[in-house]
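Every protein chain of the complex appears in place save one, which is left out.
Chain nomenclature is as follows: A, B and C, assigned in order of appearance, with residue numbering initiated at 1 for each chain independently.
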């Protein structure tokens, strides 16, 4: 047992860090620093820089562009990327539909779709949730009825993140209503330009437009866009939930945020009249550092267990990554809110070319705080995660 | 609406305060200050001092020795008594079986029992809980079978606080097993000297002996000791749960503890080397003061509502008194534990005649911390209280 | 001690409820929020008709002379209905300063207009470096032949772009952090040298950054509080915090009500989520947080009248601590239990959460006020 990096691991981290520092456009870095939305072009730009280096889909099988790294190495990669403020690649492509296609898709599908995911030629979005099917996904109602060589799809998807930019959507649809609810679901790839697809952006409480309703009204989808077998879609979705948990804890991103919070707290403390709440804010930051360090090691423990068991761990520890990861992100956003004090109220846009530490940093923290409430809701709410943990504890 | 005391209220508080300061024996005050167990004699001594003043059962009907005070005045009385470190009277007599007897008992019972409760000639204990019936009281199994002029009682009661000193125990017993579980329960008064009554003291994790098992083995109880009607015992028990909620929040006692914590924190801070956790302890004390102030007003709101509705409030606010009251007591005990630091480990008995602020105060805080875990368990656990609140919220 | 609301308070409550029911159905309020001003002069006229614009002003000046408990009753309803009208800026802040520090002439000049709803006031006080320190003022008022010349920059002036008259805090003497030497000045919103940059706060309400570039103010427009200006500012801030506590209670009460309704309708795995015990306990904790804050709002209304600034300050700090902590908990849980829909602007609960967050940040959050309490003698000093 040993937590120290090997020389090779240390050198690799250094390599990734140097690469990001040299290659990440400053304007993108600044947006990440202030938690502002990236444009579609920003993400395409960065994905292509990564692709050129060969790192856009490093976790994929080598055959389709992956690097063949160990799980630990992959985790280190993501950790450093996030610490250096690099945007994640578009997960709907690289971490969701991509792995589904290379695992369950046919050769034609692989050749057609995978290369266009790697360089973000296709922008994918996710069509799982529905208005009456959130954490209880299997109660979904969107139907796909076979009609000749097509499926005819009707229904509504919602919370579709970045769907407004999307070229394709991967959907769970009901293909058999006769059977028990999980059993009649299929996994379908739908071209967003198909007639009958309508996207309605939804404004969120932070003022942004990140999520969408997607209405599917008699949309004809060629049967060749069915992934795997009909009525097996639930298995593929479950595979996704268990797959690729590295990074769900967002340890690297939280490290960067805490480092920044410490820096700003020190500066705000210096600027200010004497008494003040800042020592208490520093304590809260220290406590979050402790929890994050623990989470980082918990994450490596899960990875190590998964490596050893040669696949998915069934330890409830994996749910910790979601619960604690999201709670820490939210707590950091609260620290920043409190650190900004009255300035959090103002919604000022940081001026272009500002210094990282200008007081204008405070103008976006309330948006981030409001927006971050989502992280304990999506991806299986934290309540669902606790149910999962308890079930496993009581079964053991 | 007005929170200020009237002149009369202020004068009354002053009168109570003066009385306690003059009349409470110093040795008893010191035990209260260090949260050490009182002896049976201590409580008898204090109860008789109170009785002489006419205040031992101030909340009772005037006919039986009460003072006829308004609910607010009664609450002020308890608040000042607790703040001045006066022990509560033995609640099993004065707040439980006493009110049951004067409300539901017959004249003979009233004349026989009530006067002996007032001056603690009879020490009462409570026989409600059983090993398999804690918060779910109605599932109790102790039976009472009518045999001539007696009931024959068999079963086991547990968590019987101070039962080792008791002359009498009031019990819920099952007199009808045929009906739905709440319906077949009766309320019986049992002489602890009856053959077949055995008391077994149970040591608790603070090292003390406060609770007991009480075994009832073919105990013959004269039928005249049945209170009210047979099989109506559950109604009387419910009356108790709703009755006399003043003081369950223990606001006065927590005021005294917080005042003491502040004093000790200041002194400990002065005595000590520089950095230290004490500013943080002071913040925690301040936060508890805020919560306690809120609870104090919540308590007056509940009283005011009950006065207005002429009886029991059905607002879920009453459950707040239990939940928050116990949480605050526990949190104060944690502050004291942390304030004592390593000295909490040592279990030193404060020397007789020590100063209130000698470091020996630290020798009892761990016991108190451990012992106080009970306050969120007994009297309807805090989980049960939250169930009650939710039920009322969802019904409204 | 008396914790019942009286007949007058009950009638006031009902009339504000009626007004709010009329003015603030979701779509109607959205139209106002999305309008250029973000609030409505028409609506404000209706407030004035009901006497709300002059709620706290003595009858001699056209008001109805109500006290803090009436303000509490009104603010709770305004909170519940998310009313964006300038009650805080004009009545509590601007009006409060003139009531407490104005001389007879100034009161006669300004208060009737305030009561009739025609005159809008705002308090230009906070500066960027000050965080929540009320005495941290760098804006300078230099003596001139017939008055003063103001120079400085104010931030977060609530309804600052709309105000006809700004009450400006500026330094007559001393250093930025001195507690003495502060003055209050009446400045027309459109006076020469005043430039206002309006913006919205995180709850969609209007505010402004205001620069005073050599603004001349005649002597008669300095409020009369020689040597006591900071004390007046502190009193008005305390009274406003007490009122915000009541507004916050209204906001929370509405969030809890919506959440109870939502979990009763929402199904998951075929069951109403209201039947899940973890959800039920969350509701119970939200309720406890709300009621504890309600108790402290009552406390704040009472102690806000106290003339001992230290006792009043400690009581108000305590109320704001409880308020902020309750707002955060109830707000976060309301969103969490609503799930995705709570995150959108299409549903009122998210707007309530925005307002809850704004109320927290106004006049200092929980940690700021906890410091005051920790450093002082305690709420239960012997």
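Operating definition for what follows: a residue touches a chain if its C-beta (ideal position, glycine included) is under 8 Å from a C-beta of that chain, and two chains touch if they have at least 3 such contacts.
Quick caveat, the model's predicted, so the values are computed rather than measured.
Visitor: Give the labels of the shown chains that the missing chain contacts, considering the complete complex.
Guide: A, B, C
Visitor: Have a look at A:64, A:209 or A:300 and name the one touching the chain we're not showing.
Guide: Only one of A:64, A:209 or A:300 touches the chain omitted from view, namely A:300.
Visitor: Return the single residue from B:281, B:317 or B:389 that touches the missing chain.
Guide: Looking across B:281, B:317 or B:389, the contact with the absent chain belongs to B:281.
Visitor: Out of A:153, A:248, A:285 or A:362, which is the one that touches the chain we can't see?
Guide: Residue touching the absent chain, from the options given: A:285.
Visitor: So which bits of chain B touch the chain we can't see?
Guide: Residues of chain B in touch with the missing chain: 129, 132, 134-136, 139, 158-159, 202-205, 211, 271-273, 275-277, 280-281, 334, 337-338, 341-348, 359, 366-367, 369-370, 373-374, 376-378, 381-383, 386.
Visitor: Footprint of the hidden chain on chain C, which residues?
Guide: For chain C, the residues touching the absent chain are 276-281.
Visitor: For chain A, which residues touch the unseen chain?
Guide: Missing-chain contacts on chain A: residues 1-6, 9, 72, 255, 258-259, 262, 279, 282-283, 285-287, 289-298, 300-301, 304, 308, 316-317, 319-320, 323-324, 383, 385-387, 389-391, 393-394, 396.
We take it that only the chains that are shown with their structure count from here on.
Visitor: How big is the gap, in whole Å, between where the Cα atoms of chain A centre and where those of chain B centre?
Guide: About 52 Å, centre to centre.
Visitor: What is the distance, in whole Å, between the centres of chain B and chain C, each centre taken as the mean of its C-alpha atoms?
Guide: About 42 Å, centre to centre.
Visitor: Can you work out the whole-Å distance between the CA centroids of chain A and chain C?
Guide: Roughly 38 Å, centre to centre.
Visitor: Mind pulling the chain C residues that touch 2 or more other chains?
Guide: 370-371, 375
Visitor: Which chain B residues reach two or more other chains?
Guide: Each of 279, 283 in chain B touches at least two other chains.
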